[in-house]
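Encoded as structure tokens, here's the structure I'll be asking about.
One chain of protein is taken out of this complex; the other chains stay put.
Order as written gives the chain letters A and B; numbering starts at 1 within each chain.
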Amino acid sequence: MLNKIKKSSLLAGAAIVLALSAAGSAIAETYPSKPITFVVPWGAGGRTDIVGRMVSNVIGSILEQPIAVVNRTGGRGAIGTKYVLDAAKDGYTVLVTTPGNQILGPVHRNVGFVPSDFRGIGRVAVGSVILAANKNQPFSDGKSLLEYAKANPGKVSYSAVKNVLPWLAAEALAGKAGLKFKHVPAKGDAEAVPMALGGHVNLVSSSSLNSIASHIEAGTLIPLIVFADKRLAELPDTPTATELGYAVTASPWTGIAVAKGVPEDRISVLRDALKKAVETKSIANFAKASKTTLSYLDGPGFEKQWDSEFSTFKEVVGK
Amino acid sequence: MRSTRKGSRDILSGSVLLIASLSLYLLIPGQVETLEGETLTPASMPMAIAAFIAVLSAILIFLGIRQRRLDLQEKPLIPEGGGIYLGATIVVMLVYVALISWAGYIAATALVLLALALLFGNRNWKHILLMMLIAPPLIMLFFRYTMLVLLPQGIFFS
Partner (left out) sequence: MEQFFVGLDQILQVQNILLMVVGLIIGIVIGAIPGLNVPLAVALALPFTFKLAPLAGLSMLIGIYKGGTYGGSIAAILLNVPGTPAAAATAIDGNALALQGKAGKALKLSIYASIFGELASDIVLIVAAAQVAKIALSFGPPEFFTLGLFALTIIGLVSGTGLTRGLIAGALGILLSMVGIDPIEGEVRMAFGVYELTGGLKFIALIIGAFAISEALVQVEKSVLKKAVFNVLEISKNPEDNRVSREDFKKVLPAMLRGTPLGIFIGAIPGIGSSIAAFLSYGIARRFSREPEKFGSGSIEGVAAAESANNAVTGSTLIPLLTLGIPGDVITAIMLGALTVHGLIPGPTLFSQQGDFITALFIGMLIVTCLHFVVAMIGLPLFIRAVRVPRGVLFPLVIVVCVTGTLVATASIFDVFVMLGFGFLGYLMVKFGFPIASMLIGFILGPLVEVSLRQSMVLSDNSLDIFFTRPVPAIFLVLTAIVIISVGWQRYKEMKQNEN
């Protein structure tokens, strides 16, 4: 018995020493000298989470420090975003960010931060908002949808989460085209898509090609309009809203940011690491497999994008 | 707490719930930022539920009063003297959580294990000591190395 105890306390002692030594090196000046935490303000398994995890993996190996990814959810991303802002500004807490948490949150309500409270490390990927229809509709493309909706105001219904990009895009299109859609609010994309598939609404405004790609291929959903600058490579026959005469674009990007106040040299370490990371083969392979559109933008450019989107969205929402 | 007359407990809990739900009913409209648009606003459901609880607690009070007439005794809520253990455990848990970020996971956990073991009537020092020494670093390292979750290290280690 005594032997056993000795052994286990020895083990415990060894464990403590191990923990101590791991922590002790944190005092050193070089950055990063201890594991970095990436905060994802959205749920595990989602698009932001997946991109965040893949990028963190590569950045971790570039910086030679493990990166812990935590999902700190709630308040449509506001809780995790605010957490990064309130954490120690030492560069060890990094935000995986999207317009939903960083731009639209502050546009819509007082979340305790504005986009410019953060510094851009860089944009990684952009998605595309697509308006797609259930297959049994009296319209078959973007043009006929707009004509039909004009002739039957309030008849065409669409599902989307309220106050996020797909909703904004659909409402902006309706506003510019002078017509009215009936918006059926959904809890999330996972609820919005089946509503259109089951024919409970006519259209779905989807925040990613990924969640509807298989249905488009199978013919159960028909892509009508893409809210992007140019047509998507995957959907060469689907016109952009701009082509139809209404310049509405929405790009649900995913990127990396830190709180303002993090030392400049640490920001540039992270920026360099991200720039290297997006050029690696493993990120390219991941993007190809998961149908993610890589679209790297450097830190300063990313910050500019926040500013312009923040003011644009404010105008659209009218606040 | 000593034994009570049957029904008193329902009257007590009913009254607390009645007051709470009624005040909530009045507070909710002020807690929702905007109330425009649809027929059913974000405040409708919470208010309906609060009203529902108020009605049910009134029923509970009424049933409690009826039962009191039967003059039956109920077993005490907490075994005689158990309240101290209960109160102490709650305080220990709250202090523990507050302590985690400051003192770090290992130190806080070792301390709380000691306090809780004593509260749960454990006087076997060998067990307690082993638990204090092994469990905290084990849990921390488990999360650190298998799952890459960093628990707070606290002032003693960083």
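Convention: contacts are C-beta pairs under 8 Å (C-beta built on N, C-alpha and C of every residue); 3 or more make two chains touch, one makes a residue touch a chain.
Being a predicted model, the structure only gives us computed values, none of them experimental.
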Partner chains on view for the chain not depicted = A, B
Request  = Could you tell which one of A:K89, A:K143, A:K162 or A:K180 touches the chain left off the display?
outcome  = A:K162
Ask   = What residues on chain B make contact with the chain left out of this view?
value = 9-10, 12-13, 17, 24, 27-28, 31-34, 37-43, 45-46, 49-50, 52-53, 56-57, 59-60, 63, 77-86, 89-90, 93-94, 96-97, 100-101, 105, 109, 112-113, 116-117, 119-124, 127, 131, 135-136, 139, 143, 146-149, 151
Request  = Can you list, in ascending order, the chain A residues touching the missing chain?
outcome  = 39, 43-46, 49-50, 53-54, 57, 69-76, 78-79, 82-83, 108-109, 111-112, 157, 161-163, 182-187, 190-191, 193-195, 197-198, 200-201, 210-211, 213-215, 217-218, 220, 286, 288-291
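Quick note on the criterion: only the chains that are shown with their structure count from here on.
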Contacting residues of chain B [partner chain A, same complex] = 33, 106, 126, 130, 133-134, 137-138, 140-141, 148-150, 153, 157-158
Remark   = The chain A residues in contact with chain B across the complex are 5, 8-9, 11-13, 15-16, 18-20, 23-24, 26-27, 35, 37, 66-70, 109
